[in-house]
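Worksheet: the structure to be examined is printed underneath.
Yeah, one chain of the complex is gone here, protein chain that is, but the others are all in their spots.
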Amino acid sequence: MSYFSDIYKGIKTLLTGMSVTGKYFLHSQKGGITQQYPDNRETLKMFERFRGEVVMPHDVNNQHRCTGCQKCELACPNGTIEIIWDRQVDPETGKKKKLIEKHIYHLGMCTMCGLCIEACPTDAIKWAQNYENSVYDRTTLTRVLNKPGSKLMPGVED
Amino acid sequence: METTTINNNFKSEEYFINMGPQHPATHGVLRLLLTIDGETIKKVEPDLGYIHRSIEKMCERDSYQQIVHLTDRMDYLSSNINNEAVCLAVENALQIEVPERVKVIRTIIGELTRIASHNLWWGVMGMDVGALTTYFYAFRDREMINDIFEETCGARLTMNYNIPGGLMFDIHPNFVKRVKEFITHFKTKLPEYDTLLTNNVIFQKRMRGVGMLSKEDAISYGASGPVGRGSGYSCDVRKLHPYSALDKVTFNEALRTEGDSFARYEVRIQEMWESMAIVEQLIDNIPEGDYQVETNAVIKLPKGEFYQKVETARGELGVYIISTGTKNPYRLKFRSPGFSNLSLLNHIAVGGKIGDLVASMATLDLVIPDIDR
Partner (left out) sequence: MNLSLSITKNIHDWLFNMMPETLASLVEMTLIALIYLTIFAVIGLFLVLLERKVAAWFQLRIGPNRVGYHGILQTMADALKLVSKELTGTVNADKFLYNLAPYFVIITALMALAVLPFSLEFQAFDINIGIFFLIAISSIGVIGILLAGWSSNNKFALIGAMRSGVQTISYELSVGLSLLTMILITGTLQLSEIVEVQRNGWLIVQGHIPAVFAFMIYMISGTAETNRAPFDLVEAESELGAGFHTEYSGMKFAYFFLAEFVNMFIIASIATTIFFGAWLSPFGITESLPWLGVFWFLGKTLILMFLMMWFRWTFPRLRIDQLLTLEWKYLLPLNLMNIVLMALIVWLNLTIQF
């Protein structure tokens, strides 16, 4: 008789399996778990720690906090960050000091590991939450993070 | 019937088929060279190297902080546990004692990673045996874990949250609340997995008695993780050599003695329950304290050899560092669980049908970047 009881048990497990999918079918009108991505750009909010790309915040006077210490460049595992710096005479104190000319960031090489931001002693760079990083030309992925004509914020070096 | 031998390897009824590198069942770029007689598998030769990125060599170039982010890219489904392995190895070598808070958070995140990994495996397992709906149900639940990670670590898959000496930053204020939400949610969904797939008579027929692996073979092939435990080989590193906060929690080692595909399946399902139990024990009493201890900006390991093993979702991951006292390791070797688990594929698949090969390969839960590194 195990022949027939096997059939009965088999069909029973199949039907209970179908009840699971059937339950979700009946509740399907809520739209499921799909996120209709390009349509929900307005409502799509990334978490505040989301690693989109590295940016250097500037204040209203076009001043940043980067002293050019190159710790981020050293921390980076794959050469994503390049800092071109120069020793210039500070007009206020008259001393020579290290100033950045360009803080170059290759987004195309970045693995979003976050070691540069962890290493930065002056919080000059931080994560931006933008999530659409694809471009048509890869040269645009190489970004200069300090804006043209920007200066070091006073008091950062202390 | 007399068989004429064409060459040393092939009999006349046998033919050769190339499964992969692009094949839906190989989950990435694994290539299997199959020798088949009709539908019966005669021989399986895995061919590797399609996603080899020489991570071990890159580690010799990088500083110890930088090595951590490379381990994310090995077994990307248990990236946090990989990170933890390297950090533990470096911390042990430096003889740093990390704060209790770090240990507890590492354990919670590690167990959540394990749930996420097993969850994805369950979905893919269903897909490999032809039940496509499981994939979406698994992803629905995995999404919640990914959100927890994204809120705390900033990334969903390659977190790089651990650094030698602790964590990169403290957990997000919402972390505890979200984890509790997930646990309550997942406790209602996991029984549903059983109703949908585990108890299904077709699934049971596909899995039971297929891909047999005895305990002796499991040990001699170096199987670890759920593959070894499905054969009755008690090999849970979390039990045998507890690390982080795992010595403070009570949990059962999921163990089956059948050694077939279904045993490996059951082990993983039970591990999801056990991992939830571990998270539940820890989540309410995360001790206060620092989230990292200060280390030197340039970490130099003392001269010598250091080994640390952890239990990833796939099995035992070993990190073996040879240091000559400089800021880079002289040699770094990862003992990846997937590699040894893959090596027994030929053993368990021969004699079965093509469908059996796919089903038993799914129960090995291979992640190809972990095998190739």
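Points to keep in mind about this one:
Order as written gives the chain letters A and B; numbering starts at 1 within each chain.
Please note the rule applied: a residue touches a chain if its C-beta (ideal position, glycine included) is under 8 Å from a C-beta of that chain, and two chains touch if they have at least 3 such contacts.
Because the structure is predicted, anything quoted here is derived from the model rather than measured.
By the touch rule given at the top, the unshown chain touches A, B in the complete complex.
Of the listed positions B:R73, B:R156, B:H172 or B:R206, the one in contact with the omitted chain in the full complex is B:R206.
Residue B:K353 is the one among B:K43, B:H241, B:K300 or B:K353 that touches the chain missing from this view.
Contact with the chain that does not appear here is found for just one residue of B:V44, B:V102 or B:L197, B:L197. As for the chain not pictured, it touches chain A at residues 7, 14, 17-18, 20-22, 24-25, 28, 31-34, 36. By the touch rule set out above, chain B reaches the unshown chain at residues 15, 17, 23-25, 39, 126-133, 135-137, 140, 196-197, 200, 202-203, 205-206, 353-356, 358.
Methods note: only the chains that are shown with their structure count from here on.
Mean C-alpha positions place chain A and chain B at a centre distance of 26 Å.
Interface of chain B with chain A (complex): residues 62, 65-66, 68-70, 72, 133, 136-137, 139-140, 143, 147, 150-155, 158, 160, 163, 168-169, 172, 192, 195-197, 199-202, 204, 297.
Interface of chain A with chain B (complex): residues 9-11, 13-14, 16-17, 19-21, 24, 33, 47, 49-51, 71, 75, 77, 111-115, 118-119, 127.
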